[in-house]
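Just one protein chain is left out here, and the rest sit where they should.
So, chain A:
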Amino acid sequence: MSKVKVPRKSTWVDMTAMTDVAFLLLTFFMLATTARPEEPVTVDTPSSIAEFKLPDTKVIIVTVDKTGRVFFDLKGKDFRRALIEKMAAKRQVALSPEEMDRFSLLSAFGAPMNEMKSFLELNPDQRKQYNVQTKGIPSDSTNNELADWLVESRKVTGNTAIIAIKGDVDANYPVFKQIIKTLQDQKANRFNLITGLERK
């Protein structure tokens, strides 16, 4: 008997379909998502069963890290631009239009107003270093810059901004008491606490 001859088949795989899928997914991810904004500090949020979702703009986020430093963020580029103009005028800090533009593109910051100018001149790497050693935005009763930021943010957004507090699990309660008091003093009696998903 002669050997059965196995016909040689090409191992060429048609990749076209795979390319189609890959690029379809790529397009989906590019369109459906927004770039994650860089956060100045890592914050481990506590978990809860709450289901309310925060919108993307017109949100004021007050971040408190592990050591109780306060960072401030207002979402929305145009609002930020208006905010820094108001704040610079209020606190008499001279900022150039370029610096204000730069501010409008940033996210959360923890620079007191007297360091704001030098903070805006830093490059991203230096800014990262700055965020490690900064004391955060002053929020105590002697120099409550946080109150000013909140008042002006609410003004530029026409009082429609949602206020959210994002705190670290290990942050001390007195810091929050101070923030809540600051909010109460300006009649912002309704606000949110950002929490993670309940792990259970």
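The rule we apply is simple: a contact is a pair of C-beta atoms (placed from the backbone, for glycine too) under 8 Å apart; a residue touches a chain by one contact, two chains touch by 3 or more; residues count from 1.
Just so it is clear, contacts and distances are computed from a predicted model.
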Chain left out of the displayed complex - its UniProt protein name, from "Biopolymer transport protein ExbD/TolR", "ABC-2 type transporter transmembrane domain-containing protein", "Glycosyltransferase" or "Aspartyl/glutamyl-tRNA(Asn/Gln) amidotransferase subunit C": "Biopolymer transport protein ExbD/TolR"
Residue ranges of chain A at the interface with the undisplayed chain: 8, 10-16, 18-19, 22-23, 25-26, 29-30, 32-36, 46-56, 64, 164, 166-177, 180-181, 183-185, 187, 189-198
